[in-house]
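Here is the structure we will look at.
For this view, one protein chain was removed and the others were kept in their places.
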Amino acid sequence: MQQHKKDSRNILETFENPNVDREYTIQIRIPEFTCLCPKTGQPDFATLHLEYVPASLCVELKSLKNYIWSFRQVGAFHEAVTNAILDDLVAVLTPRRARLTAEFNVRGGIYTTVVAEYPSPVRDR
Amino acid sequence: MQQHKKDSRNILETFENPNVDREYTIQIRIPEFTCLCPKTGQPDFATLHLEYVPASLCVELKSLKNYIWSFRQVGAFHEAVTNAILDDLVAVLTPRRARLTAEFNVRGGIYTTVVAEYPSPVRDR
Amino acid sequence: MQQHKKDSRNILETFENPNVDREYTIQIRIPEFTCLCPKTGQPDFATLHLEYVPASLCVELKSLKNYIWSFRQVGAFHEAVTNAILDDLVAVLTPRRARLTAEFNVRGGIYTTVVAEYPSPVRDR
Amino acid sequence: MQQHKKDSRNILETFENPNVDREYTIQIRIPEFTCLCPKTGQPDFATLHLEYVPASLCVELKSLKNYIWSFRQVGAFHEAVTNAILDDLVAVLTPRRARLTAEFNVRGGIYTTVVAEYPSPVRDR
Amino acid sequence: MQQHKKDSRNILETFENPNVDREYTIQIRIPEFTCLCPKTGQPDFATLHLEYVPASLCVELKSLKNYIWSFRQVGAFHEAVTNAILDDLVAVLTPRRARLTAEFNVRGGIYTTVVAEYPSPVRDR
Amino acid sequence: MQQHKKDSRNILETFENPNVDREYTIQIRIPEFTCLCPKTGQPDFATLHLEYVPASLCVELKSLKNYIWSFRQVGAFHEAVTNAILDDLVAVLTPRRARLTAEFNVRGGIYTTVVAEYPSPVRDR
Amino acid sequence: MQQHKKDSRNILETFENPNVDREYTIQIRIPEFTCLCPKTGQPDFATLHLEYVPASLCVELKSLKNYIWSFRQVGAFHEAVTNAILDDLVAVLTPRRARLTAEFNVRGGIYTTVVAEYPSPVRDR
Amino acid sequence: MQQHKKDSRNILETFENPNVDREYTIQIRIPEFTCLCPKTGQPDFATLHLEYVPASLCVELKSLKNYIWSFRQVGAFHEAVTNAILDDLVAVLTPRRARLTAEFNVRGGIYTTVVAEYPSPVRDR
Amino acid sequence: MQQHKKDSRNILETFENPNVDREYTIQIRIPEFTCLCPKTGQPDFATLHLEYVPASLCVELKSLKNYIWSFRQVGAFHEAVTNAILDDLVAVLTPRRARLTAEFNVRGGIYTTVVAEYPSPVRDR
Partner (left out) sequence: MQQHKKDSRNILETFENPNVDREYTIQIRIPEFTCLCPKTGQPDFATLHLEYVPASLCVELKSLKNYIWSFRQVGAFHEAVTNAILDDLVAVLTPRRARLTAEFNVRGGIYTTVVAEYPSPVRDR
């Protein structure tokens, strides 16, 4: 089981947002995310839902597919990998807003979903 | 593969809003949008969801069907074509508000949806 | 094809709201609306969703069924007929609030829904 | 066809809210409500959805079942009976908030749902 | 039928939140909760939905499974057990926010769901 | 709780089959069957599915509705009442074939459906 | 309320089956059938499902739409009209096989579906 | 973890089939079966679907509920327990035919269902 | 609007069936078929369902995609094009069995599906 390299975000390519003036939303659903459990080495599976409002750049879909594919043999916890993917996308795209939802397959009779947003919401407690 | 001509918006016809005084909403779903991928020349497919609040004009449905049909052999990226169709509708209708959602069919295991609104939302970051 | 007579709203009967003090909501779904296309004379079909907060009067259901039935041989455009039915209901009931949603069957590969509210919403552009 | 007696609300029993300090919500769905139409004497059927935030008391479920059952041979209009059941529950529980939704079965091709809240919402027109 | 011991919350284990700076959400669905009815001793079943925003700690899933399992032979009322589980999770995790929804299986033709939040919502009546 | 009278099948009215020469099928779904549990006196509910191939007579729908209604205050076990209703329909209609399926609502966490056919199927064991 | 004229089947037009040698199936779903109840004069609605194996002729769809439309103001019982439409289609097409299923909307809390086949099935009782 | 006692089938009670002459079918769905994994001692869950054609006896539902409940703390493999429950039911009821389908909850990413019939089907290989 | 050339079936490529000895089934669903209406020149859309039992050859999926794509600007009637595609596949694959189902989008309020099999079924009338 390999470590996911910090430079794997270089796999992500971008193209210029064709409508910079309008705040519009791009929703991307990726049902084929898979990585490995860092404890047991066994496969984990998830559907990723990315929703972002582009600033000057949009993510190129083929490179996004390859980036997602780069996690296939990498050990990653649910919470950490969701935040890491959002960090990579924010680093490459600097979007106006972004949200990543990772719905993991059932493990031990329990279904886990992690939802991370950029910028981090600030709410009163 | 042709270029979509800027004057194709002339295909769109309008009729007078029968209730100018009331702010009401017209929702239109078009499951049969198809264009070509500008990179590969292969067909792309989408379901379009248009929702608008008319001002003085409404879009005539038969002309809308013909307008949508005019993209059949045109090369168009997902993000660009969604914004372009909204621009055409806004230019012809000058609606109080409008939103276009384009749900594209899966490509490379990835599902993309683009949502554009008029006027562009203005939110704090 | 007949014209829908302005006095057809007289078909609508009312009864006294049994709980005038409470602002509560009555939702009514009518899947069997049909009228004729004014251009082609061919039948159109819709499901109507009425939601209103009664003031002193409620609409009697049997009379509502007969009122809806009175459109069967009448020529009516989607946008106009939705607004006209809401106008009739408001005229007869003077409700605190009302909203009529008309989901028309597909025509030319396009699905149209019209949503009208009373009082008309007032929003900033 | 009997009249529903005002003291039928005595059927409802309560128990002490085990967490008075926390504002939490109890949702109860009852698909087996039936009463009689006061005009025709024929049976009516509804699914009731009760949602309330308890104050010091919660409703005991078996007594609620018996209370609902007490309407079986009682004549009751849709709007009136929904408001009456909410009144009974509020009288017995004095909840922080409550909402009763009654989805009646189709009659004459028309589906009716009544939604009543306590305290009655106060909104600007 | 045993009493659930106050120290059963010690079954719950935690790990350090890998992204303390971002307010993100973890959603956990557990369809296999079962306990006993304190009145009749008969089994009750529920699906639990936990949603929380972690502060410095996240709940470890295997320990959560074992904690849920510890209720199997314990007598517990719907409202009380939902609040107790939320209390245990809050005591162990001190999350920024948490909500527990317990959907119990039908009993006596009635479906009950209990929804508790931390911190308790404060709303005007 | 009354006994269902043997002559209640007289409620059922018939009309002449308009196409005696063709073996065709009439399917009738009745979601509003209710009777009482003979043990506890509490209400039971079921959806009935009748499917028959008429010979010389068809069942008139309004009389079928009234016949179904006649069970409202009658004590009846699931298995017995399903067979009794089929017997009544066969006695009145003498159909070529008939099948009655009664889907009862959940009781004690258990869902029961009874399926009876005329003529009784004869199969090898 | 008019009588449906025996020559209304002349509305149906045909075209030559392009593959006479192969026994293939054409399935047609028509959700917009409406006629009148001969007793009350009130509208009835149905979804028709036609399935046939053509011999030398296929039914032309636009003429089928017009034929269906010709029942709009005609009084017709469920069982009779289903058999009559099948008779008309068989008379015009002489198909190898045909089946017409008419799913009528709920009336009096009862859902009726009529299924007729050509040639009439012959089964042992 | 206890062993399930061979005499637990004595929990099952019967009543006389009210229609011995007709071969009819009783379908019973039980979503609340739970036992323990004999290897790990952890809980297993299943939905049971029983379908049988009674001979002289029917199973009484309350006793069936108690019988199912008797497995709660018993160690049992999927295949063995499904066959054992069918054996018990056949021993007590001697039905004309019976089939038991046990849909177990997901374990290790794998969903298992076991289907056993009485009498055992005999088919050519 | 072009004519579909008889040699377009040359687009279809094959590979050797890896398990000639076993009669197994390959099911292929293609939601993106589009051609033109020969009468009006307007676009038609369908979902194709192919199911075949290969003999010595299987169809290569990329070539199948290109073959389907070759109908994009071709005029074709529903019944004819379904049979023609099946003919092309049979000519290229000589499968043990094949069935093609073409579900066309709604036109004029009517939904058409064509189902063709190879070899043509032979049934008694």
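Just so it is clear, A, B, C, D, E, F, G, H and I label the chains in written order, and each chain counts residues from 1 on its own.
Heads up, the rule we're going with is that a contact is a pair of C-beta atoms (placed from the backbone, for glycine too) under 8 Å apart; a residue touches a chain by one contact, two chains touch by 3 or more.
This structure is a prediction, so every number in the text was calculated from the model and none was measured.
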Problem - Options H:28, H:46 or H:116, residue touching the unrepresented chain - result: H:116
Fill in the blank from the handout: For subunit I, residues touching the missing partner are 17-19, 21-32, 54, 58, 61-62, 64-65, 96-97, 119
Fill in the blank from the handout: Residue positions on subunit B contacting the omitted chain are 45, 105-107, 109
Completion exercise
Touching the unshown chain, subunit A contributes residues 31-32, 34, 42-43, 45, 69, 72-73, 105
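Note that only the chains that are shown with their structure count from here on.
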Problem - Interface residue overlap between copies subunit E and subunit H, same or different (over half shared) - result: same
Handout entry: subunit G-subunit I separation of Cα centroids, rounded to whole Å
Key = 28
Handout entry: Separation of subunit B from subunit H, taking each centre as the mean of its C-alpha atoms, in whole Å
Key = 57
Fill in the blank from the handout: Among subunit G residues, those touching two or more other chains are 31-32, 105, 107, 109
Completion exercise
Pairs of chains in contact here are A-B, A-E, A-H, B-C, B-I, C-D, C-G, C-I, D-E, D-F, D-G, E-F, E-H, F-G, F-H, G-I
